[in-house]
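Removed from the display is one protein chain of the complex; every other protein chain stays in position.
Right, subunit A next:
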Amino acid sequence: MSGPPTLALANVSKSFGAVRALRDVSLELFPGEAHALAGENGAGKSTLVKTLAGVHRPDSGQVLLGGEPVTFAGPADAQQAGVAVIYQEPTLFPDLSVAENIFMGRQPRTSLGRIDRKAMHAQARRLFERLGVTLDPEQPARGLSIADQQLVEIAKAISRDARVLVMDEPTAALSGNEVARLFSVVEALREQGCAILFISHRLDEIFSLCQRVTTLRDGAWIASEPVEGLTHDDLIRRMVGRDLDALYPKQDTTAGEVALQVERLTREGYFTDVSFQVRRGEIVALAGLVGAGRSEVARAVFGIDRWDAGSVTVAGRPLPAGSPTAAMGAGLALVPEDRRQQGLVMELSIERNIGLTGLRSLRRGVTISRAAERDRARDWALRLQLKFGRLSDGVGVLSGGNQQKVVLAKWLATEPSVLIVDEPTRGIDVGTKAEVHRLLSELAGQGIAVLMISSDLPEVLGMADRVLVMHEGRLTAEISRAEATEESVMSAATGRAA
């Protein structure tokens, strides 16, 4: 590590009102190094990223580019200086095509100066090939799954030939295969001398990709050190400030009667002939690659989309197609994958968001009881250890992981009998992840049937009583807890096994 760091922060502090998101934090990114940034939800990671990206101006301290102090007036300045950023929440324009989003503002031109669509689409296709994903460059960004949006953001960032690549939880919605491809691309960039800043709550990823790691706790710098020689437990201790117990405490339960029965469910173009059941007290995982149709099945079961054939039965009663209201009435709850669009109303406060699923039960006479609304929110905020200022604060200022907790709270508060969770721990830190797992396990213990979609393999293996695997819209395997291993799940997910 000779020469000055490509990009660095020196003694940076940043506050939002009373919240001190960063306190006197320093960080150096050298050419050819992949540097991890670790910390709990709300530790200040995204704030640090936005400071590097020119979105936030530090209250004090400096940003250094090649050793020289710089002031980025905005994200455009940082981009100009060769800093490419993947933000935690995708920022695509829904009405533009995937390719237009990738090449926004720097579209290839024809000799006449018009946008060369052919060249643009071809370049986009090459990017996707490098990433090993099948996405259509010409389709509009609207309607892309959260994982696909993330992949488009990744393609956008790596297409910039940046000197610094900053990635804020790029893998949170991706499964093993996509992560592996992303890492090989990042590895190549690193070897060309690019500096990488990488954030993830999956510690394995940090250990396999990065050489150094900086840890933040409550906005303060804790350590910057080589990854080599560090153990998982060391890193968790730095992040949390204490030791943590077992990470996946799913208790054995005896499965009760069938709570959710899905029979030959088909939605043309998305999934075909999907049949399974979930019993009370069971946690059933739905595994597979991104795009296998897992979220689509969940959406159909909950009534967001209509199905074309088949049936869904809850506690012995058939459910009508296409009605979330009816599904909720039958005791179903869906924690959706995309918290910004589907899970939360960003403009509303924490308590209003949590109350939104209980407008009926919060009613006293004709009006809503504000006290009951607040109690419901406070109760669940405490149970999920939500980090917040006031319950009347907009949910938009919470850190990503804390927003995810609000989505969970909003649905757990409906006291469902069948809980479908789509990536329940996406963007959630290790401590809280264990907490969410404990909670899911406890809910199952109380007789709730849980269907869990997850791209996080250790989570699937640790939590599930049974693993269902989907591949290209079909269920390809059902694996019992005893037989479920990384290999057996992955080979079914990639379609290699029968």
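Operating definition for what follows: a residue touches a chain if its C-beta (ideal position, glycine included) is under 8 Å from a C-beta of that chain, and two chains touch if they have at least 3 such contacts; residues count from 1.
Quick note on the criterion: contacts and distances are computed from a predicted model.
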Protein name (UniProt record) of the chain left out of view, among "Autoinducer 2 import system permease protein LsrD", "cytochrome-c oxidase", "Predicted dehydrogenase" or "4Fe-4S dicluster domain-containing protein": "Autoinducer 2 import system permease protein LsrD"
Touch criterion as defined above, residue of A:6, A:357 or A:441 at the omitted chain: A:357
Touching the absent chain when the full complex is considered, from A:277, A:342 or A:488: A:342
Hidden-chain contact residue, picked from the options A:45, A:376, A:410 or A:471: A:410
Among A:8, A:22, A:92 or A:434, residue touching the chain not depicted: A:92
Listed residues A:167, A:334, A:418 or A:436, member touching the removed chain: A:334
For subunit A, the residues touching the chain missing from this view: 15-17, 50, 55-57, 59, 74-75, 87, 89-94, 141-142, 149, 304, 324-325, 327-328, 334, 336, 340-348, 352, 355-357, 359-360, 362-363, 366-368, 410
